[in-house]
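Only a single protein chain was left out; the remaining protein chains are all shown in position.
Presenting chain A:
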């Protein structure tokens, strides 16, 4: 979503203003596609029906307050990990970025390798590292940190690159002007460049939060009670797999959608672009 403002206009610009003949054809296609979409939705509902998944026993417990209280506790767990990991990843990403743009060659090289390493391995592998490998060396930590630290590390690599893109986006003239005023490199970076870079990357950083939230769902590997883990408990209690996963998936989608929308809005307001990895990392 690099230029969300243009999405509609570019889409529409591809076609000429339709004449009466084309307009009729578009209308026919619209009708046909509406029917097709409705048929598809109907097919899915029918599938739910014949397999008995619409049975009230699978859905009625969503009317109970306790269900939502339980899921809510899981949601708080999710938020706890996501916010902690997000803040830590921002700090660590900042450190990596400073290393990466340092004029000290070896330091820059090492930072680059570290950043590429954490960007190049799946967070699940890191989770197994904290969950299975570290305990063998006597390192014990709570399940909170076992999910938090891997998520932090994988996110910090991407964030370092996002921050670097932000620093690079600050015009060269700012550096030159500050140098000619006699400021040192570190001072320029901290006082002149970084404040401007941060403004540029804030939307991108917020959209990185989506990746972090998604990664927290892997918390069940270390049995951290996040929302997905609590959903599993609900499933065993009510023997209702499809309905619970359905509802949980919708909650996650809505939360991440809201975060994405926020980042796109902010980007539009400040006239910047959301920088990510693809634009962001799936998982």
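Just so we're on the same page, contacts are C-beta pairs under 8 Å (C-beta built on N, C-alpha and C of every residue); 3 or more make two chains touch, one makes a residue touch a chain; residues count from 1.
FYI, contacts and distances are computed from a predicted model.
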According to its UniProt entry, is the unseen chain "Potassium-transporting ATPase KdpC subunit", "Thiamine biosynthesis protein ThiS", "Phosphoenolpyruvate-protein phosphotransferase" or "ABC transporter permease subunit"?
"ABC transporter permease subunit"
Any idea which of A:14, A:63 or A:181 touches the chain not displayed?
A:14
Given A:102, A:196 or A:256, the residue that touches the chain left out of view is A:256
Hidden partner sits against chain A at residues 1-3, 6-7, 9-11, 13-16, 18, 26, 29-30, 33-34, 37, 47-48, 50-51, 53, 116-117, 119-125, 128-129, 132-133, 136-137, 210, 213-215, 217-218, 220-221, 228, 241-242, 245-246, 248-249, 252-253, 255-257, 260, 277-283
